[in-house]
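The following block contains the structure, expressed as structure tokens.
With one protein chain withheld, the remaining protein chains of the complex are depicted in position.
Chain nomenclature is as follows: A and B, assigned in order of appearance, with residue numbering initiated at 1 for each chain independently.
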Amino acid sequence: MSDEHDTPEGVNEEVVKMVGDWGGYVEAKLGFRNHWYPVRFSKELAEGEILTVTVLGEQMIMRRIDGKVYAIRDRCLHRGVPLSRKPDCYTKDTITCWYHGYTYRFQTGELVNILAAPDSRLIGKRKIQSFPVEEAQGLIFVFIGDMSPTPPLSQDVPPGFLDEDLMVLGKHRDVNSNWRLGAENGFDTLHIFIHKDTTLRHYRDFNFPIGHTALPGAITLVEDPEGPKGVEDDFSKHNPIWDGLIDGNVVIRGPRSNNVEGTSASVGTSIWLPGVLKVNSFPAPGLTQFEWYVPIDESRHIYVQTIGCKVETEEDRIDFAHNFETTWKPHGLDGFNGDDIWAREVTEPFYQDDYGWVDEMLCEPDSSILAWRRLASRANRGIQKRKDLR
Amino acid sequence: MSDEHDTPEGVNEEVVKMVGDWGGYVEAKLGFRNHWYPVRFSKELAEGEILTVTVLGEQMIMRRIDGKVYAIRDRCLHRGVPLSRKPDCYTKDTITCWYHGYTYRFQTGELVNILAAPDSRLIGKRKIQSFPVEEAQGLIFVFIGDMSPTPPLSQDVPPGFLDEDLMVLGKHRDVNSNWRLGAENGFDTLHIFIHKDTTLRHYRDFNFPIGHTALPGAITLVEDPEGPKGVEDDFSKHNPIWDGLIDGNVVIRGPRSNNVEGTSASVGTSIWLPGVLKVNSFPAPGLTQFEWYVPIDESRHIYVQTIGCKVETEEDRIDFAHNFETTWKPHGLDGFNGDDIWAREVTEPFYQDDYGWVDEMLCEPDSSILAWRRLASRANRGIQKRKDLR
Partner (left out) sequence: MSDEHDTPEGVNEEVVKMVGDWGGYVEAKLGFRNHWYPVRFSKELAEGEILTVTVLGEQMIMRRIDGKVYAIRDRCLHRGVPLSRKPDCYTKDTITCWYHGYTYRFQTGELVNILAAPDSRLIGKRKIQSFPVEEAQGLIFVFIGDMSPTPPLSQDVPPGFLDEDLMVLGKHRDVNSNWRLGAENGFDTLHIFIHKDTTLRHYRDFNFPIGHTALPGAITLVEDPEGPKGVEDDFSKHNPIWDGLIDGNVVIRGPRSNNVEGTSASVGTSIWLPGVLKVNSFPAPGLTQFEWYVPIDESRHIYVQTIGCKVETEEDRIDFAHNFETTWKPHGLDGFNGDDIWAREVTEPFYQDDYGWVDEMLCEPDSSILAWRRLASRANRGIQKRKDLR
């Protein structure tokens, strides 16, 4: 049911006003514009092949040409049909619309010919929207926006992600929730409660409280103009909760091992614009999890899950690849994070009409989430809107 | 397609004005607030078990504790997720949200703890919405509203329903129409036309006209401040129609038996707030049918069908239970009322945008339906709105 307060973009302006200094976050249903987003793994797009993905509402078609990936909007300028519906690539560099022969160059988006009307004055004068693409750590990143010059990728990934000695492996899947519920689920210090029965426990010794609250000094805002913008949460400065009590009786207890240092399964998390989480020492000491919540549209996101491992030798690489396939992917990315995925999907309906942003009842440890909402509202490079897709 | 006249609640204000003294009935898409509604049979909820139902747009979770049933809103205060998605009941009296450990007492709705954040100042100071529950005649009734003190159940059921010597049996199912089309279908004197081929005829002798029109004095309004409010229609003061004619020829004839007294299959019906029908001497002499049309949302209702029989001895009870299972349930509640159910579902689209309320073309016998619409608009205790669900 639509609301009288809704803008044409489907954002409730009453809610935007009520939340005060994080109104931009409420408006960012489709994500933040003028940022870099990973959309697929490099190995998913071989030379000469074509891929279609939708991010921030944009459907794009990508092709790898002489090793480099190019992306253009998947919608013919002429009558708006998707080029990908029947991709006619008569040359390596171009794609021709199956309907009337409008032909575009992948590298530039230029309309190089209209096969059925080669005398048209449009030829050489019109361009389809094209998107900057970069590849790093085995991921294909696309820049959604029109900012010029394009900011460097390094400003849109967590510190350390681009390190040369880091080997990154991962997977991705589509999740049926808005991207913000993904980001908040990941950064949320209390949601550890949902993982209390995770099978991951069988694969490592855990100190795994049922909750933990940041003490003063745990939360740090990072807003260096030259680097990524984010919020860091240091778990070593947290007060962990080991026992859950109801009416004076312990009803649940978090596992605690004498063999493990530290008070938590991870020593800290951080969340970065445009929506990427870094989890230190996770899913095991020596590893780092990086995960993105890439908006598809207002109610879905691509969950890009990666694990990074410092490697020096070829043997290190083989070891990590083996452990990733046999342990961390099935029990971490699938098992452990499977709990997170259904939590986001179940949370989605409450926020769908925006009133959830004011009707929710946060508690004290959620202050880290509020810090993220404020930083994201302040430091983003733009808000993606439906009208940007026209 | 939404209409320029629609309120945020999705009610067409132009229509509300046009119908005059029953505008409240048009507005009551989600039903009337501050009334008692049966939601399940008592036998469907055993000690310690949990049930989820949606009535008047409210999703609630119920539990039977030490014999008594309690109901709270099925939506965690924190991030709005349904508690029922993975019910964690660590104690008899409480339910803990699976996401972050918010824990509520069923009897009061009180937030008794947050397992993952036990130091929160919210604990003991916040409450989830709870709903008064009563059980009577084998049904679980819930009060939807915030009126205090809660009016007695006896004001929201038809006269005679709570009689101690009445044994009540029944069933329920969801119907895909607004609740008002259920109520009007039941009280409608002309809809007998739809039952002309009912199999129920094989189980009793019927005098079953194809229509009947109330004569002066048949319709009585009941508005005693201390009792239930409703409209009674006395079929003994009706003019029955036995023959259907087209162009001067009889094309259809209602069955009429010399062995049966009276001119109709039932000697009268009555409809009561908040939407419950009583049919005298039906489905057979000596029985009374009571049926509720409980709103689920704007386009569905729970059809709660019951039959009451006066019993004195254990043998009477066994007899009625046997007859109910072998005859009245299959041929009355399923067979006969099956016609009513599809009629409501087929009528639904015409009223969905509210214009049906002014575009319909009622005829003279429909005056009883208009009397009900007016009484319901006048005597209800409130109109349920979407904003009541926030």
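Assorted remarks:
By our rule, a residue touches a chain if its C-beta (ideal position, glycine included) is under 8 Å from a C-beta of that chain, and two chains touch if they have at least 3 such contacts.
These figures come from a predicted structure and were not determined experimentally.
Listed residues A:10, A:87, A:349 or A:382: the one in touch with the omitted chain is A:10. One of B:123, B:194 or B:370 touches the chain omitted from the figure, and that residue is B:194. In the complete complex, the residue from B:147, B:252 or B:318 that touches the missing chain is B:252.
Where chain B meets the chain that is not shown, the touching residues are 1-4, 188, 190-194, 210-213, 241, 244-247, 249, 251-252, 343, 346-347, 349-351, 355-356, 359-365. Taking the complete complex into account, residues 2, 7-10, 75, 77-82, 85, 90-91, 93-94, 96, 98-101, 103, 112-122, 126, 386, 390 of chain A touch the chain not shown.
Basically, only the chains that are shown with their structure count from here on.
The copies chain A and chain B differ by a rotation of 120 degrees on their C-alpha atoms, rounded to the nearest 5. Mean C-alpha position of chain A lies 47 Å from that of chain B.
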